[in-house]
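All protein chains of the complex are present and in place, except for one that has been dropped.
Chain IDs A, B and C follow the sequence of writing; residue 1 opens each chain.
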Amino acid sequence: MKLSVDIAGLHLKNPLIAASGTFGYGVEYEGILDLSVLGGIVSKGLYLEARDGCATPRIVETPSGLLNAIGLQGVGVRAFVHDVLPRLAHANTAILVNVCGDTVEEYAEVTRILDQASGVAAIEINISCPNVKKGGMAFGGDPRMTHEVVAAVRKATRLPVIPKLSPNVGDIAVFARAAEEAGADALSCINTLLGLAIDVESRRPKLAFGTGGLSGPAIRPVAVRMAWQAARAVKIPILGIGGITSAQDALEFLIAGASAVQVGTANFVDPGVYDSILEGLREYLERHGLDDIGAVVGTLAYPGDAPSCDTP
Amino acid sequence: MKLSVDIAGLHLKNPLIAASGTFGYGVEYEGILDLSVLGGIVSKGLYLEARDGCATPRIVETPSGLLNAIGLQGVGVRAFVHDVLPRLAHANTAILVNVCGDTVEEYAEVTRILDQASGVAAIEINISCPNVKKGGMAFGGDPRMTHEVVAAVRKATRLPVIPKLSPNVGDIAVFARAAEEAGADALSCINTLLGLAIDVESRRPKLAFGTGGLSGPAIRPVAVRMAWQAARAVKIPILGIGGITSAQDALEFLIAGASAVQVGTANFVDPGVYDSILEGLREYLERHGLDDIGAVVGTLAYPGDAPSCDTP
Amino acid sequence: MPVNRHVPLVRHEPLGGPYILLTFRHPEIALGARPGQFVMIKAGTSAEPPLRRPFSVLKTNATDETFTLFVKVVGQGSRALAALRPGDLAQCLGPLGRPFDLPADGAEAIMVAGGYGIAPFLMLSEELRRRSRVGRVFYGGRTAGDLQVREPFAGLGVTLVPATEDGTLGHPGRVTEPLEAYLDGGGTPAALYACGPDAMLHAVARIAETRGLPCQVSLDPWMGCGIGTCLGCVVFTQGADQARPKYRCACTEGPVFDSRVVVWSGDDASAARRAGGRP
Partner (left out) sequence: MPVNRHVPLVRHEPLGGPYILLTFRHPEIALGARPGQFVMIKAGTSAEPPLRRPFSVLKTNATDETFTLFVKVVGQGSRALAALRPGDLAQCLGPLGRPFDLPADGAEAIMVAGGYGIAPFLMLSEELRRRSRVGRVFYGGRTAGDLQVREPFAGLGVTLVPATEDGTLGHPGRVTEPLEAYLDGGGTPAALYACGPDAMLHAVARIAETRGLPCQVSLDPWMGCGIGTCLGCVVFTQGADQARPKYRCACTEGPVFDSRVVVWSGDDASAARRAGGRP
């Protein structure tokens, strides 16, 4: 049975990737989880320099979801290349790096440094973090800026380039096409939805930063819809993200048109989630008489105009 | 203790309104619930003519949420005025009517008919239903169209006009301002988020229509954020909507800047929800030494630039 | 009139397999429920799933003001109900829906049940008895374990004819087989009543049609509210009086429908119930 997928020049032994910011740099799992069970890992977002991130509280639970404003606390790309990458050399899983920047030039510079490093399988461009004042949404919320950032990163590396799109837009297809035209090899859909939770006793936001990014099962229907819209809008492959906790959830994204998926919040809930998802995927393929996970990708039978509204 | 609110020339005995499409035409509750406990009721969306609505399945549960594609099944505005309004004459609560249209002219025509009827307190303009092929999002997803529809409805009546905004946009402030400029008296924020749930066994959408509108507690953080953004963008009052099930939830919207709130999905879960919310609001005001619910509206202390990211 | 209450669980009686009897105290349902009516209920403790679930009233007890549900545990909602302990509260609205109409004349009333579809027929049998009418129940399921509610009928003088697909109890095969045999043998009922899986309901409807017998079917589409506001439970119907097919709420205009008005095959109504993903 074939679970491996090859997308954008990237070989994944299975379609399960740990989502950025929910799996640290991977090394945190030493001794807890055998990283080689994963198809890949996306690092926590990295800038040129180390960042402190947001004040606390940084995370609050909401119904079936999580609202976070971490603010991209991180060690900076050089420390990552110098201290972290070597420790992942034998992880035997694809290492994708989530690249951030306050300016287009910073995105490109961080990418150049990673391009020179060994052990990086692909660049994921974070143009969709809602929790930073500069960069982030400024690039992900405007198709022209999206094009500009992706093009700049594209020029800075031969590695596969995978922009991560924001759900906080009107029509994600527009952004998907802009990224494709700028030379993206694949698209990650989606980042967190912008949300606000208020402590009614103190009448202040529950998060120190104010607003935050909503993730978890609560957003899955929105995420599946956007991955589906993006997949229909472009020819490059899609990495589906949003609320995945089980094989069923992962299959929703694959059937909607994603070639692989990323698991985020579920990493906090259960470090053992990958084993159960993989087992579920195998069981599903068997039951449906399929021998390649690729055979389910994009197989959604979407209703034509009937049955629909105001028919008959 | 004052729970009543006066917004947009509309008097509500308390800030709790039943949201459109989740309370039928109100008459369904005869014998189950004393309608006079509500501040108001928004009718199911009405077109000029009766509509069959979408094929079934029309509703599916998602984590802490509900995904629906009813497709505005309804009796049509004339039948509503002739058969339903009289039955609500003694309901002793404000009756708002949710107006739909395939064209700008239809919105205006439906509004004119309601303007002539007696017993209508206000017009809510539904420019945000994700579950119809024409109208709906076509108007709610484009600021110019939003302006056009609202202006046309404004011209068609002396009743308060309350456009209901869609969350499926990039920046809701843009739409809020467009509606305000077109003469809106208040804004309802928000309608459902566009979502997709897939039955992985049949590889078809769980809803016959395909995509649907996501509601319920799952969307509350997004809804509170948007009500807050809209409130900061315009001078007219906001009706907060999205995932309200308790007094705490309602207070989040009020504190964020909404002058009143609408309760939707919770109506299906518990017809007795209004009593518990009202009790909770009274208890809260008492505990905080306030004697007017208006005193909490817009009191959110939103953090300045510190504490925030990358400080210190 | 339906009444919304927090109801305490009074009795918790596990039957074989996924089946369980749950008894709650709710005066208005205990006194007012009629055969074929249902309740919308949710374990008060659980946030998930968000909505209440519809269950037919199996029986009522006016003396201690309780009613009993016959629940098959198939998913989250029914599991949460089955997990309740005596004293725990559930949120319950009822009685709801249109009950069965009693047969016009005194002839025998035939009830056809599939799986948990037996639920509404215990009260109907009691009602028949009260009016000294004769009743006969054809009760089908996959295997003997699916036919959990049998004894109570004996006490009501109702003949119960079991049928199981695996032959472990009564007639080996579909429940409609002994039904047709009985009718061929000269049985001349006043009316047919059916509750169970779609395929069975449709089959019974056809049998009634060919023999010109009135037939009432109790449908179980997915339901969100139970009172006609969510419009999620609609069933596609075509009455002789109707110009064209239209949607009707199964919760308020049903769950009991005249089998002739239900638009059966390859149509939206079945799509609705298909989504119900019959266990």
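Throughout what follows, a contact is a pair of C-beta atoms (placed from the backbone, for glycine too) under 8 Å apart; a residue touches a chain by one contact, two chains touch by 3 or more.
It should be emphasised that the depicted structure is a prediction, and the values quoted were computed from it without experimental measurement.
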item	value
Touching the absent chain when the full complex is considered, from A:Val5, A:Val42, A:Ile70 or A:Leu85	A:Ile70
Listed residues A:Val37, A:Ile59, A:Ala79 or A:Ala138, member touching the removed chain	A:Ile59
Hidden-chain contact residue, picked from the options C:Leu31, C:Ala47 or C:Ala181	C:Ala47
Interface with the undisplayed chain - residues on chain A	22-24, 28-29, 31-33, 44, 52-53, 55-61, 63-66, 68, 70, 73, 199, 206, 208, 216-217, 265, 267-272
Chain not shown, touching residues in chain C	47-48
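Note that in this section only the chains that are shown with their structure count from here on.
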item	value
Per Cα centroids, the chain farthest from chain A	C
Most centrally placed chain, judged by C-alpha centres	B
Chain centre separation (chain A, chain C; CA means) in Å	47
Between chain B and chain C, centroid-to-centroid distance (C-alpha), Å	36
Overlap residues in chain B, where contacts from two or more other chains coincide	52-53, 55, 63-65, 208, 216-217
Touching two or more other chains - residues of chain C	47-48, 268, 271
